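Dropping the structure in here first, questions after.
A single protein chain has been removed from this complex, and every other one stays in its place.
Chain lettering (A and B) follows the sequence in which the chains are written, and residue indices restart at 1 in each chain.
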Amino acid sequence: MQRHLISAADLTRDDAVLILDTAEEMARVADRPIKKLPTLRGRTVVNLFFEDSTRTRISFEAAEKRLSADVINFTAKGSSVSKGESLKDTAQTLEAMGVDAVVIRHGASGAPYRLATSGWIDAAVINAGDGTHQHPTQALLDAFTMRRRLVGRDAGVGQDLSGKRITIVGDVLHSRVARSNVDLLHTLGAEVTLVAPPTLVPVGVETWPCEISYDLDTTLSKSDAVMMLRVQRERMNAAFFPTEREYSRRYGLDGDRMAKMPEHAIVMHPGPMVRGMEITAEVADSDRCTVVEQVANGVSIRMAVLYLLLGGNEPAVTHTRPPVSHHHPSNERSAHTISADEEK
Amino acid sequence: MSKILIRGAKVLGGEPQDVLIDGRTIAEVGVGLGAEGAEVVEAEGKVLLPGLVDLHTHLREPGREDSETVLTGTRAAAAGGYTAVFAMANTFPVADTAGVVEQVYRLGQEHGYCDVQPIGAVTVGLEGKKLAELGAMHESAAGVTVFSDDGKCVDDAVIMRRALEYVKAFGGVVAQHAQEPRLTEGAQMNEGIVSAELGLGGWPAVAEESIIARDVLLAEHVSSRVHICHLSTAGSVEIVRWAKSRGIDVTAEVTPHHLLLTDELVRTYDPVYKVNPPLRTERDVMALREALADGTIDIVATDHAPHPHEDKDCEWAAAAMGMVGLETALSVVQQTMVETGLLDWAGVADRMSFKPALIGRAAGHGRPVSAGEPANLTLLDTAYRGPVDPAGFASRSRNTPYEGRELPGRVTHTWLRGKATLVDGKLA
């Protein structure tokens, strides 16, 4: 793995599978009486949030605390940032406090990349969502949720999502979730279809490793998972679509549409949901909808990412190899990383 | 003023000749000229060009002296081989009155590195609402002939039409920054494959092309001339080519960076590549080179846009748009146009001196290298190769996209009316 996690596109298949497998073990910690591991004791992680996102911040914070890291929360509101301090100065101030990793959420696309490559700081940078660019841990937790539901909790270990058909519906243009998911799901072998009104698909999408459709109904029956993206009502005012009603009629997921999906198919949503817009209450509350699971999985994924980036003297080592069809879990693991048997 | 003999220079890239400067003018051009009483500049192997003229420079004074002043900007110009620059109007206060343009003009004259010809704003405060006093600026000591709201587009079709008509009275020209504002709200880079991936707001080619199409039709309708600033797309080239074939009096400029760089560089999220209009695609770059070669695009203009370090040392969205260009323009043109065989040095003289002087009506500039003409000259070592080092820039700002990049050619001498402003690569 690289030293930072900026984009889902930077992950190899082996990186991604290692993260998912590690998250699977992390998830088991949540079932124990003491939900804490000593792994990152003495390491300091700052959650640098320039955008409001309580749920993502809490998820990272929970992951950091379960790994015993020291956590500093920094939110832009009421801080020196609102007094005009630059990202660079803020970052350097935090680094001076001895921070090992920066989890950054920023409204400007590329801000985490800039932080990681500009030479301003030495800490590892984890992108917690930047503008309309990337949100890699969201894509990872989505892939984790899909693997658990579509392949199996135990059967999924060591596996990718080869052959799974994933449909992502909604405001692709403004969505970092869509971009990250297209990259990661493609890397994991899934077939992705984006469904949106043409106004909400970016110019230049033709090079993305996915299909584009303007018609939701024809894709539903061919989907193993349908991911609904949040559509902000304000988009209506910029003429992306005529009315809320027309949008939800053409691109919203209701009970009738859900019935067209295969029996095993799941409904996903990165949250927060706009009920009545992209998703009806009936669908949101059905047991095919994985929204709550996704939140729980988010903590496990973020624990895995933090461990694999910060747990050692350098990021975890992975090797890109062709996927193996017959898996022997322990062999699979030893091929991915240094053997765990040294220094008994 | 004493005599200077430039010995053995390839005038406009031709056969070696001697050029004798006497005072403010060229006294004689020929082979084997006598050197009596003259300071001799050995120029064997070097190319001698008429002093370059930049129709598009941001000198930032008044208002943003932290990024550039008339002094530092004209020193940068001299270092880049320029003897005249047209200073854009987007200063603070805006150059929309006779007072501001005269001040900028006078500062240029006082410093003596390079003639500064102020450009007047088309509309008051660059707001696109109300015509500035174009006539007053023309009649001022600065003698403004080029008007532009550069940085902003004169997007109101009626205002644009009136401006095109109005300046005819004194032979002026409107230089349009072609950018349809609604189509470029929140725009951060060229709209296309790279912007889709990076999640940066797109600046579509059509936002430039639609304004150019409208303006050439307006110019035709009111029988005026129009100049297009920093043309950046293959589509714009097609429209200008069509307009010229129809006999419309349109001229166009291209910047050095649009001849060399593409939007692929934005993948670094390094704001040094953030510029307006944005870096486009490889296809656009090739079309621009071809158009400059065949004359569809008339001139190279730098759009030299200095910004202080802190305005670029930040995240992409927060960064200022623009690049410095005066000190690297000729090198970029040598690499992209001369070494590719698209243009010879006479062609470079045409695109970077003769034509811009003609469009801007810069008296005494863009003249042939022949006896009796003002001694505005640039001597270029075309064999030089080296990495660009911004630390050596005369400009107050360092926001060059070429840092560390190897570029060919180096200006060694510049003369402004016989006075050396640059000697052996060092400012006088």
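We adopt the following convention: a contact is a pair of C-beta atoms (placed from the backbone, for glycine too) under 8 Å apart; a residue touches a chain by one contact, two chains touch by 3 or more.
Following the convention adopted for this analysis, contacts and distances are computed from a predicted model.
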Name the absent chain as its UniProt record does, using one of the following: "Bifunctional protein PyrR", "Arsenosugar biosynthesis-associated peroxidase-like protein", "ABC-2 type transport system ATP-binding protein" or "Carbohydrate ABC transporter permease". "Bifunctional protein PyrR"
In the intact complex, which of the presented chains make contact with the chain not displayed? A
So one chain is hidden, and I want to know which residue out of A:Leu5, A:Leu18 or A:Ala143 touches that hidden chain in the complete assembly. A:Leu18
Residues of chain A in contact with the chain that isn't shown? 18, 21-22, 25-26, 28, 32-34, 36-39, 67, 307-317, 330, 333-334, 336-344
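Criterion: only the chains that are shown with their structure count from here on.
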Going by the contact rule set out above, which residues of chain A touch chain B in the complex? 86-88, 106-111, 113-114, 117-118, 130-134, 176, 179, 202-208
What residues of chain B sit close enough to touch chain A in their complex? 188, 191-200, 202, 204, 268-270, 310, 313-318
